[in-house]
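Here the structure is laid out as structure tokens; the discussion comes afterwards.
With one protein chain withheld, the remaining protein chains of the complex are depicted in position.
Per-chain numbering from 1; labels A and B assigned in written order.
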Amino acid sequence: MSTERMTRAQVPMEERIIAPGSTCQGCGAAMAARLTFKVLGANIIRHGIPCCPDHVTMQPTAGSVFEGGGASLTGTSRGLKALGRTDVKAVAFFGDGGTYDIGFQGLSAAAERNENILVITKDNEAYMNTGGQRSGGTPKYAETTTNPVGPNSRGKAEPKKNIPMIFAAHYVPYIATASVAFPEDLMQKVKYAKDIEGFRLILIQSPCPVGWRFDPAKTVELARAGVQSGMWPLYEIEHGTSFKLNYKPKELKPVSEYLKPQSRFRHMTEVEVNEIQTTVATNWQRLLKADEMKTVVL
Amino acid sequence: MIEIRLHGRGGQGAVTASRIIATAAYEEGKYSQAIPMYGTERRGAPLTAYVRIDDVRVRERELVHNPNISLCFDPLISLQQAVANDLKPNGQVLLNVQFAPEKSELAGDINIATVDATSIALETLGRPITNTALLGAFAKATGVVKLESVEKAIKKYFPGRLGDMNIAAVRMSYDKVSSWVPAKNRVAPKMKVDLEVGGYGTLKDVSSWRVFYPIINEEKCIGCKTCWIFCPEAALEWKANNKPSMIDRACKGCGVCANECPVKAIEMKRVEGS
Partner (left out) sequence: MSYEVMVGNKATATACKLARVKVAAVFPITPQTTITEYLSEIYASGELPGFEFVNAEGELSSQVIVQAAEAVGARSFTCTSGPGLLYMHHPMQETASKRLPLVMAVVHRGVKSMQPDHSDLMSQQWQGWLHLYVENAQEILDSVVMAYKIAEDKRIRLPVAVGYDGYVLSYTAEPVEIPAQEDIDKFLPPYKPMPSILPDEADPKSFARGWGEGDPMKPWQMHHQAALNGETVIKEVFADWGKKFGRTYGNGMIEPYRVEGADCVITAMGTIAGTTMAAIDKLWADGKKVGLIKIRSFLPFPRNDFQEIAKSVGAIGIFDRSCQPGMGGPVFHQMRSTLYDEAKKTPILCFIGGLSGKEVRIDDMYKIGEKTLKVAKGEKLDASIQWV
């Protein structure tokens, strides 16, 4: 696990993004990009796929078709190895669509082959680039443009796919979750993952003011509420066996603090909110237990 | 044929406005076409839409390059010369601003009219969404469509009570729009700010996106860098005196910095004229 703790004073001052970008005001994904690339350094080839336009960064880019994320990283990584340039790292900055859904097969295969790649996914919980359609990362009850609320629908009926655990079950060297509200934790994890060989994935909670429908000034506040309510736990898993919960408040905040400010959840009834609260509470107990035992069962 | 260009911000209904105009024209037995500029709009970013109205079916689909009329739904964008460029001779420019047309600095072989659609929208709809609030002024000032056609079109897009509220906005702006005043300066100056913020990647200047901007109180500031670390655009530079300062071309005015500052040393101030 990453045992070091980065302090605010240690955060690198240099910007590795070329700002301003074409993202919306208050974009959580832009925050994730800025923080991630601060610690990745210069010797990387950055991969992208069709996605909300993150900032352009000061490294060469590569990329391929939407469904090709895992494969293009593999190709770059293997090519670099064949050329004897293992000093250069293949790094991805993807969205949830290219990770959970259309890109899932390629990433799962790359994980199974333990390709030497670092995948950083900014999760804004829908296909935001094309206007906000639901993805495998959309949480239950969230309204999106392809599951609007109506007499026949309460928004998304299915829970969010558990990507960190799924990839941990490939027994890869490092899986972590992070949030833009905890920037030092995020950067520390990226820094740690950068130097590990093999497949690594970091999933970053990236609230989207347009898609989740909240005041752009509240992006960080909302992300923090997500972590503090247990809806977005921060943890690390290595080799699918050792587990560490990074943020353990004495008491979780109620999920309503996270759900209420987002208009994508405004149709939820008290019963539905309680359902989510129960799910989160149960899951939290499981995570606490895993943290105590320092292991997960996968 | 009448060709109209509409200027607005992403997420504020300029595209809907273009379709309402097209619908109103069709109500009067004319043919119409409404073209949005898709793929480039981000919440807050300037965007453009186009409308064509003719007595025969509109066949061409290229963008409108030389409109007869330019409509601007946003008070800040209304200050940009781009709104008045490339019109046909004796073009008409209708702006959503709080001042009279004589005070506008826009230049060219154009006539300018103004209406405070934002205030009208706030009064009738309770929100500063100006797409319908400008359309009454459009009908009166240009005469391209009749007021009742606009109202019929609005009912198609906004049923029930919402439709009534929008119609109230339309009627108010119909009454309040100024008359046409020729632009003071007949020669248009070179463009300074590019309203084309389309596409992906890096942009040159996003200052036109701002409705608010951060004012930093250096005395209150404790130099904790919280604002700096959370800015999504890296639009706060960190000065030698350990205080932040806004980078003008990079700040979109999202307000995260002010919201996160632990000592409330940042205030989000409304941009002049917005």
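The rule we apply is simple: a contact is a pair of C-beta atoms (placed from the backbone, for glycine too) under 8 Å apart; a residue touches a chain by one contact, two chains touch by 3 or more.
Just so it is clear, the model here is predicted, and its values are computed rather than measured.
Trainee: Touch as defined at the start, partner being the missing chain; which of A:6, A:30 or A:44 qualifies?
Mentor: Considering the complete complex, A:44 is the one touching the chain left out.
Trainee: Considering the whole complex, which of A:71, A:210 or A:296 touches the chain not shown?
Mentor: With A:71, A:210 or A:296 as choices, the missing chain is touched by A:71.
Trainee: So which bits of chain A touch the chain we can't see?
Mentor: Missing-chain contacts on chain A: residues 18, 42-45, 56-62, 64-65, 67-68, 70-76, 78-85, 88, 105-106, 108-109, 112-113.
What we mean here is this: only the chains that are shown with their structure count from here on.
Trainee: Centroid from C-alpha atoms only, then distance chain A to chain B, rounded to Å. What do you get?
Mentor: 34
Trainee: Which residues of chain B touch chain A once you look at their complex with the stated criterion?
Mentor: The contact residues of chain B facing chain A are 11, 40, 42-45, 197, 199-203, 205-206, 209, 224-225, 229-235, 238, 249-256, 258-260, 268.
Trainee: Within their complex, state which residues of chain A touch chain B.
Mentor: Residues in contact with chain B: 8, 11, 13, 15, 17-28, 30-31, 34-35, 53, 55-56, 180, 183, 209-210, 215-221.
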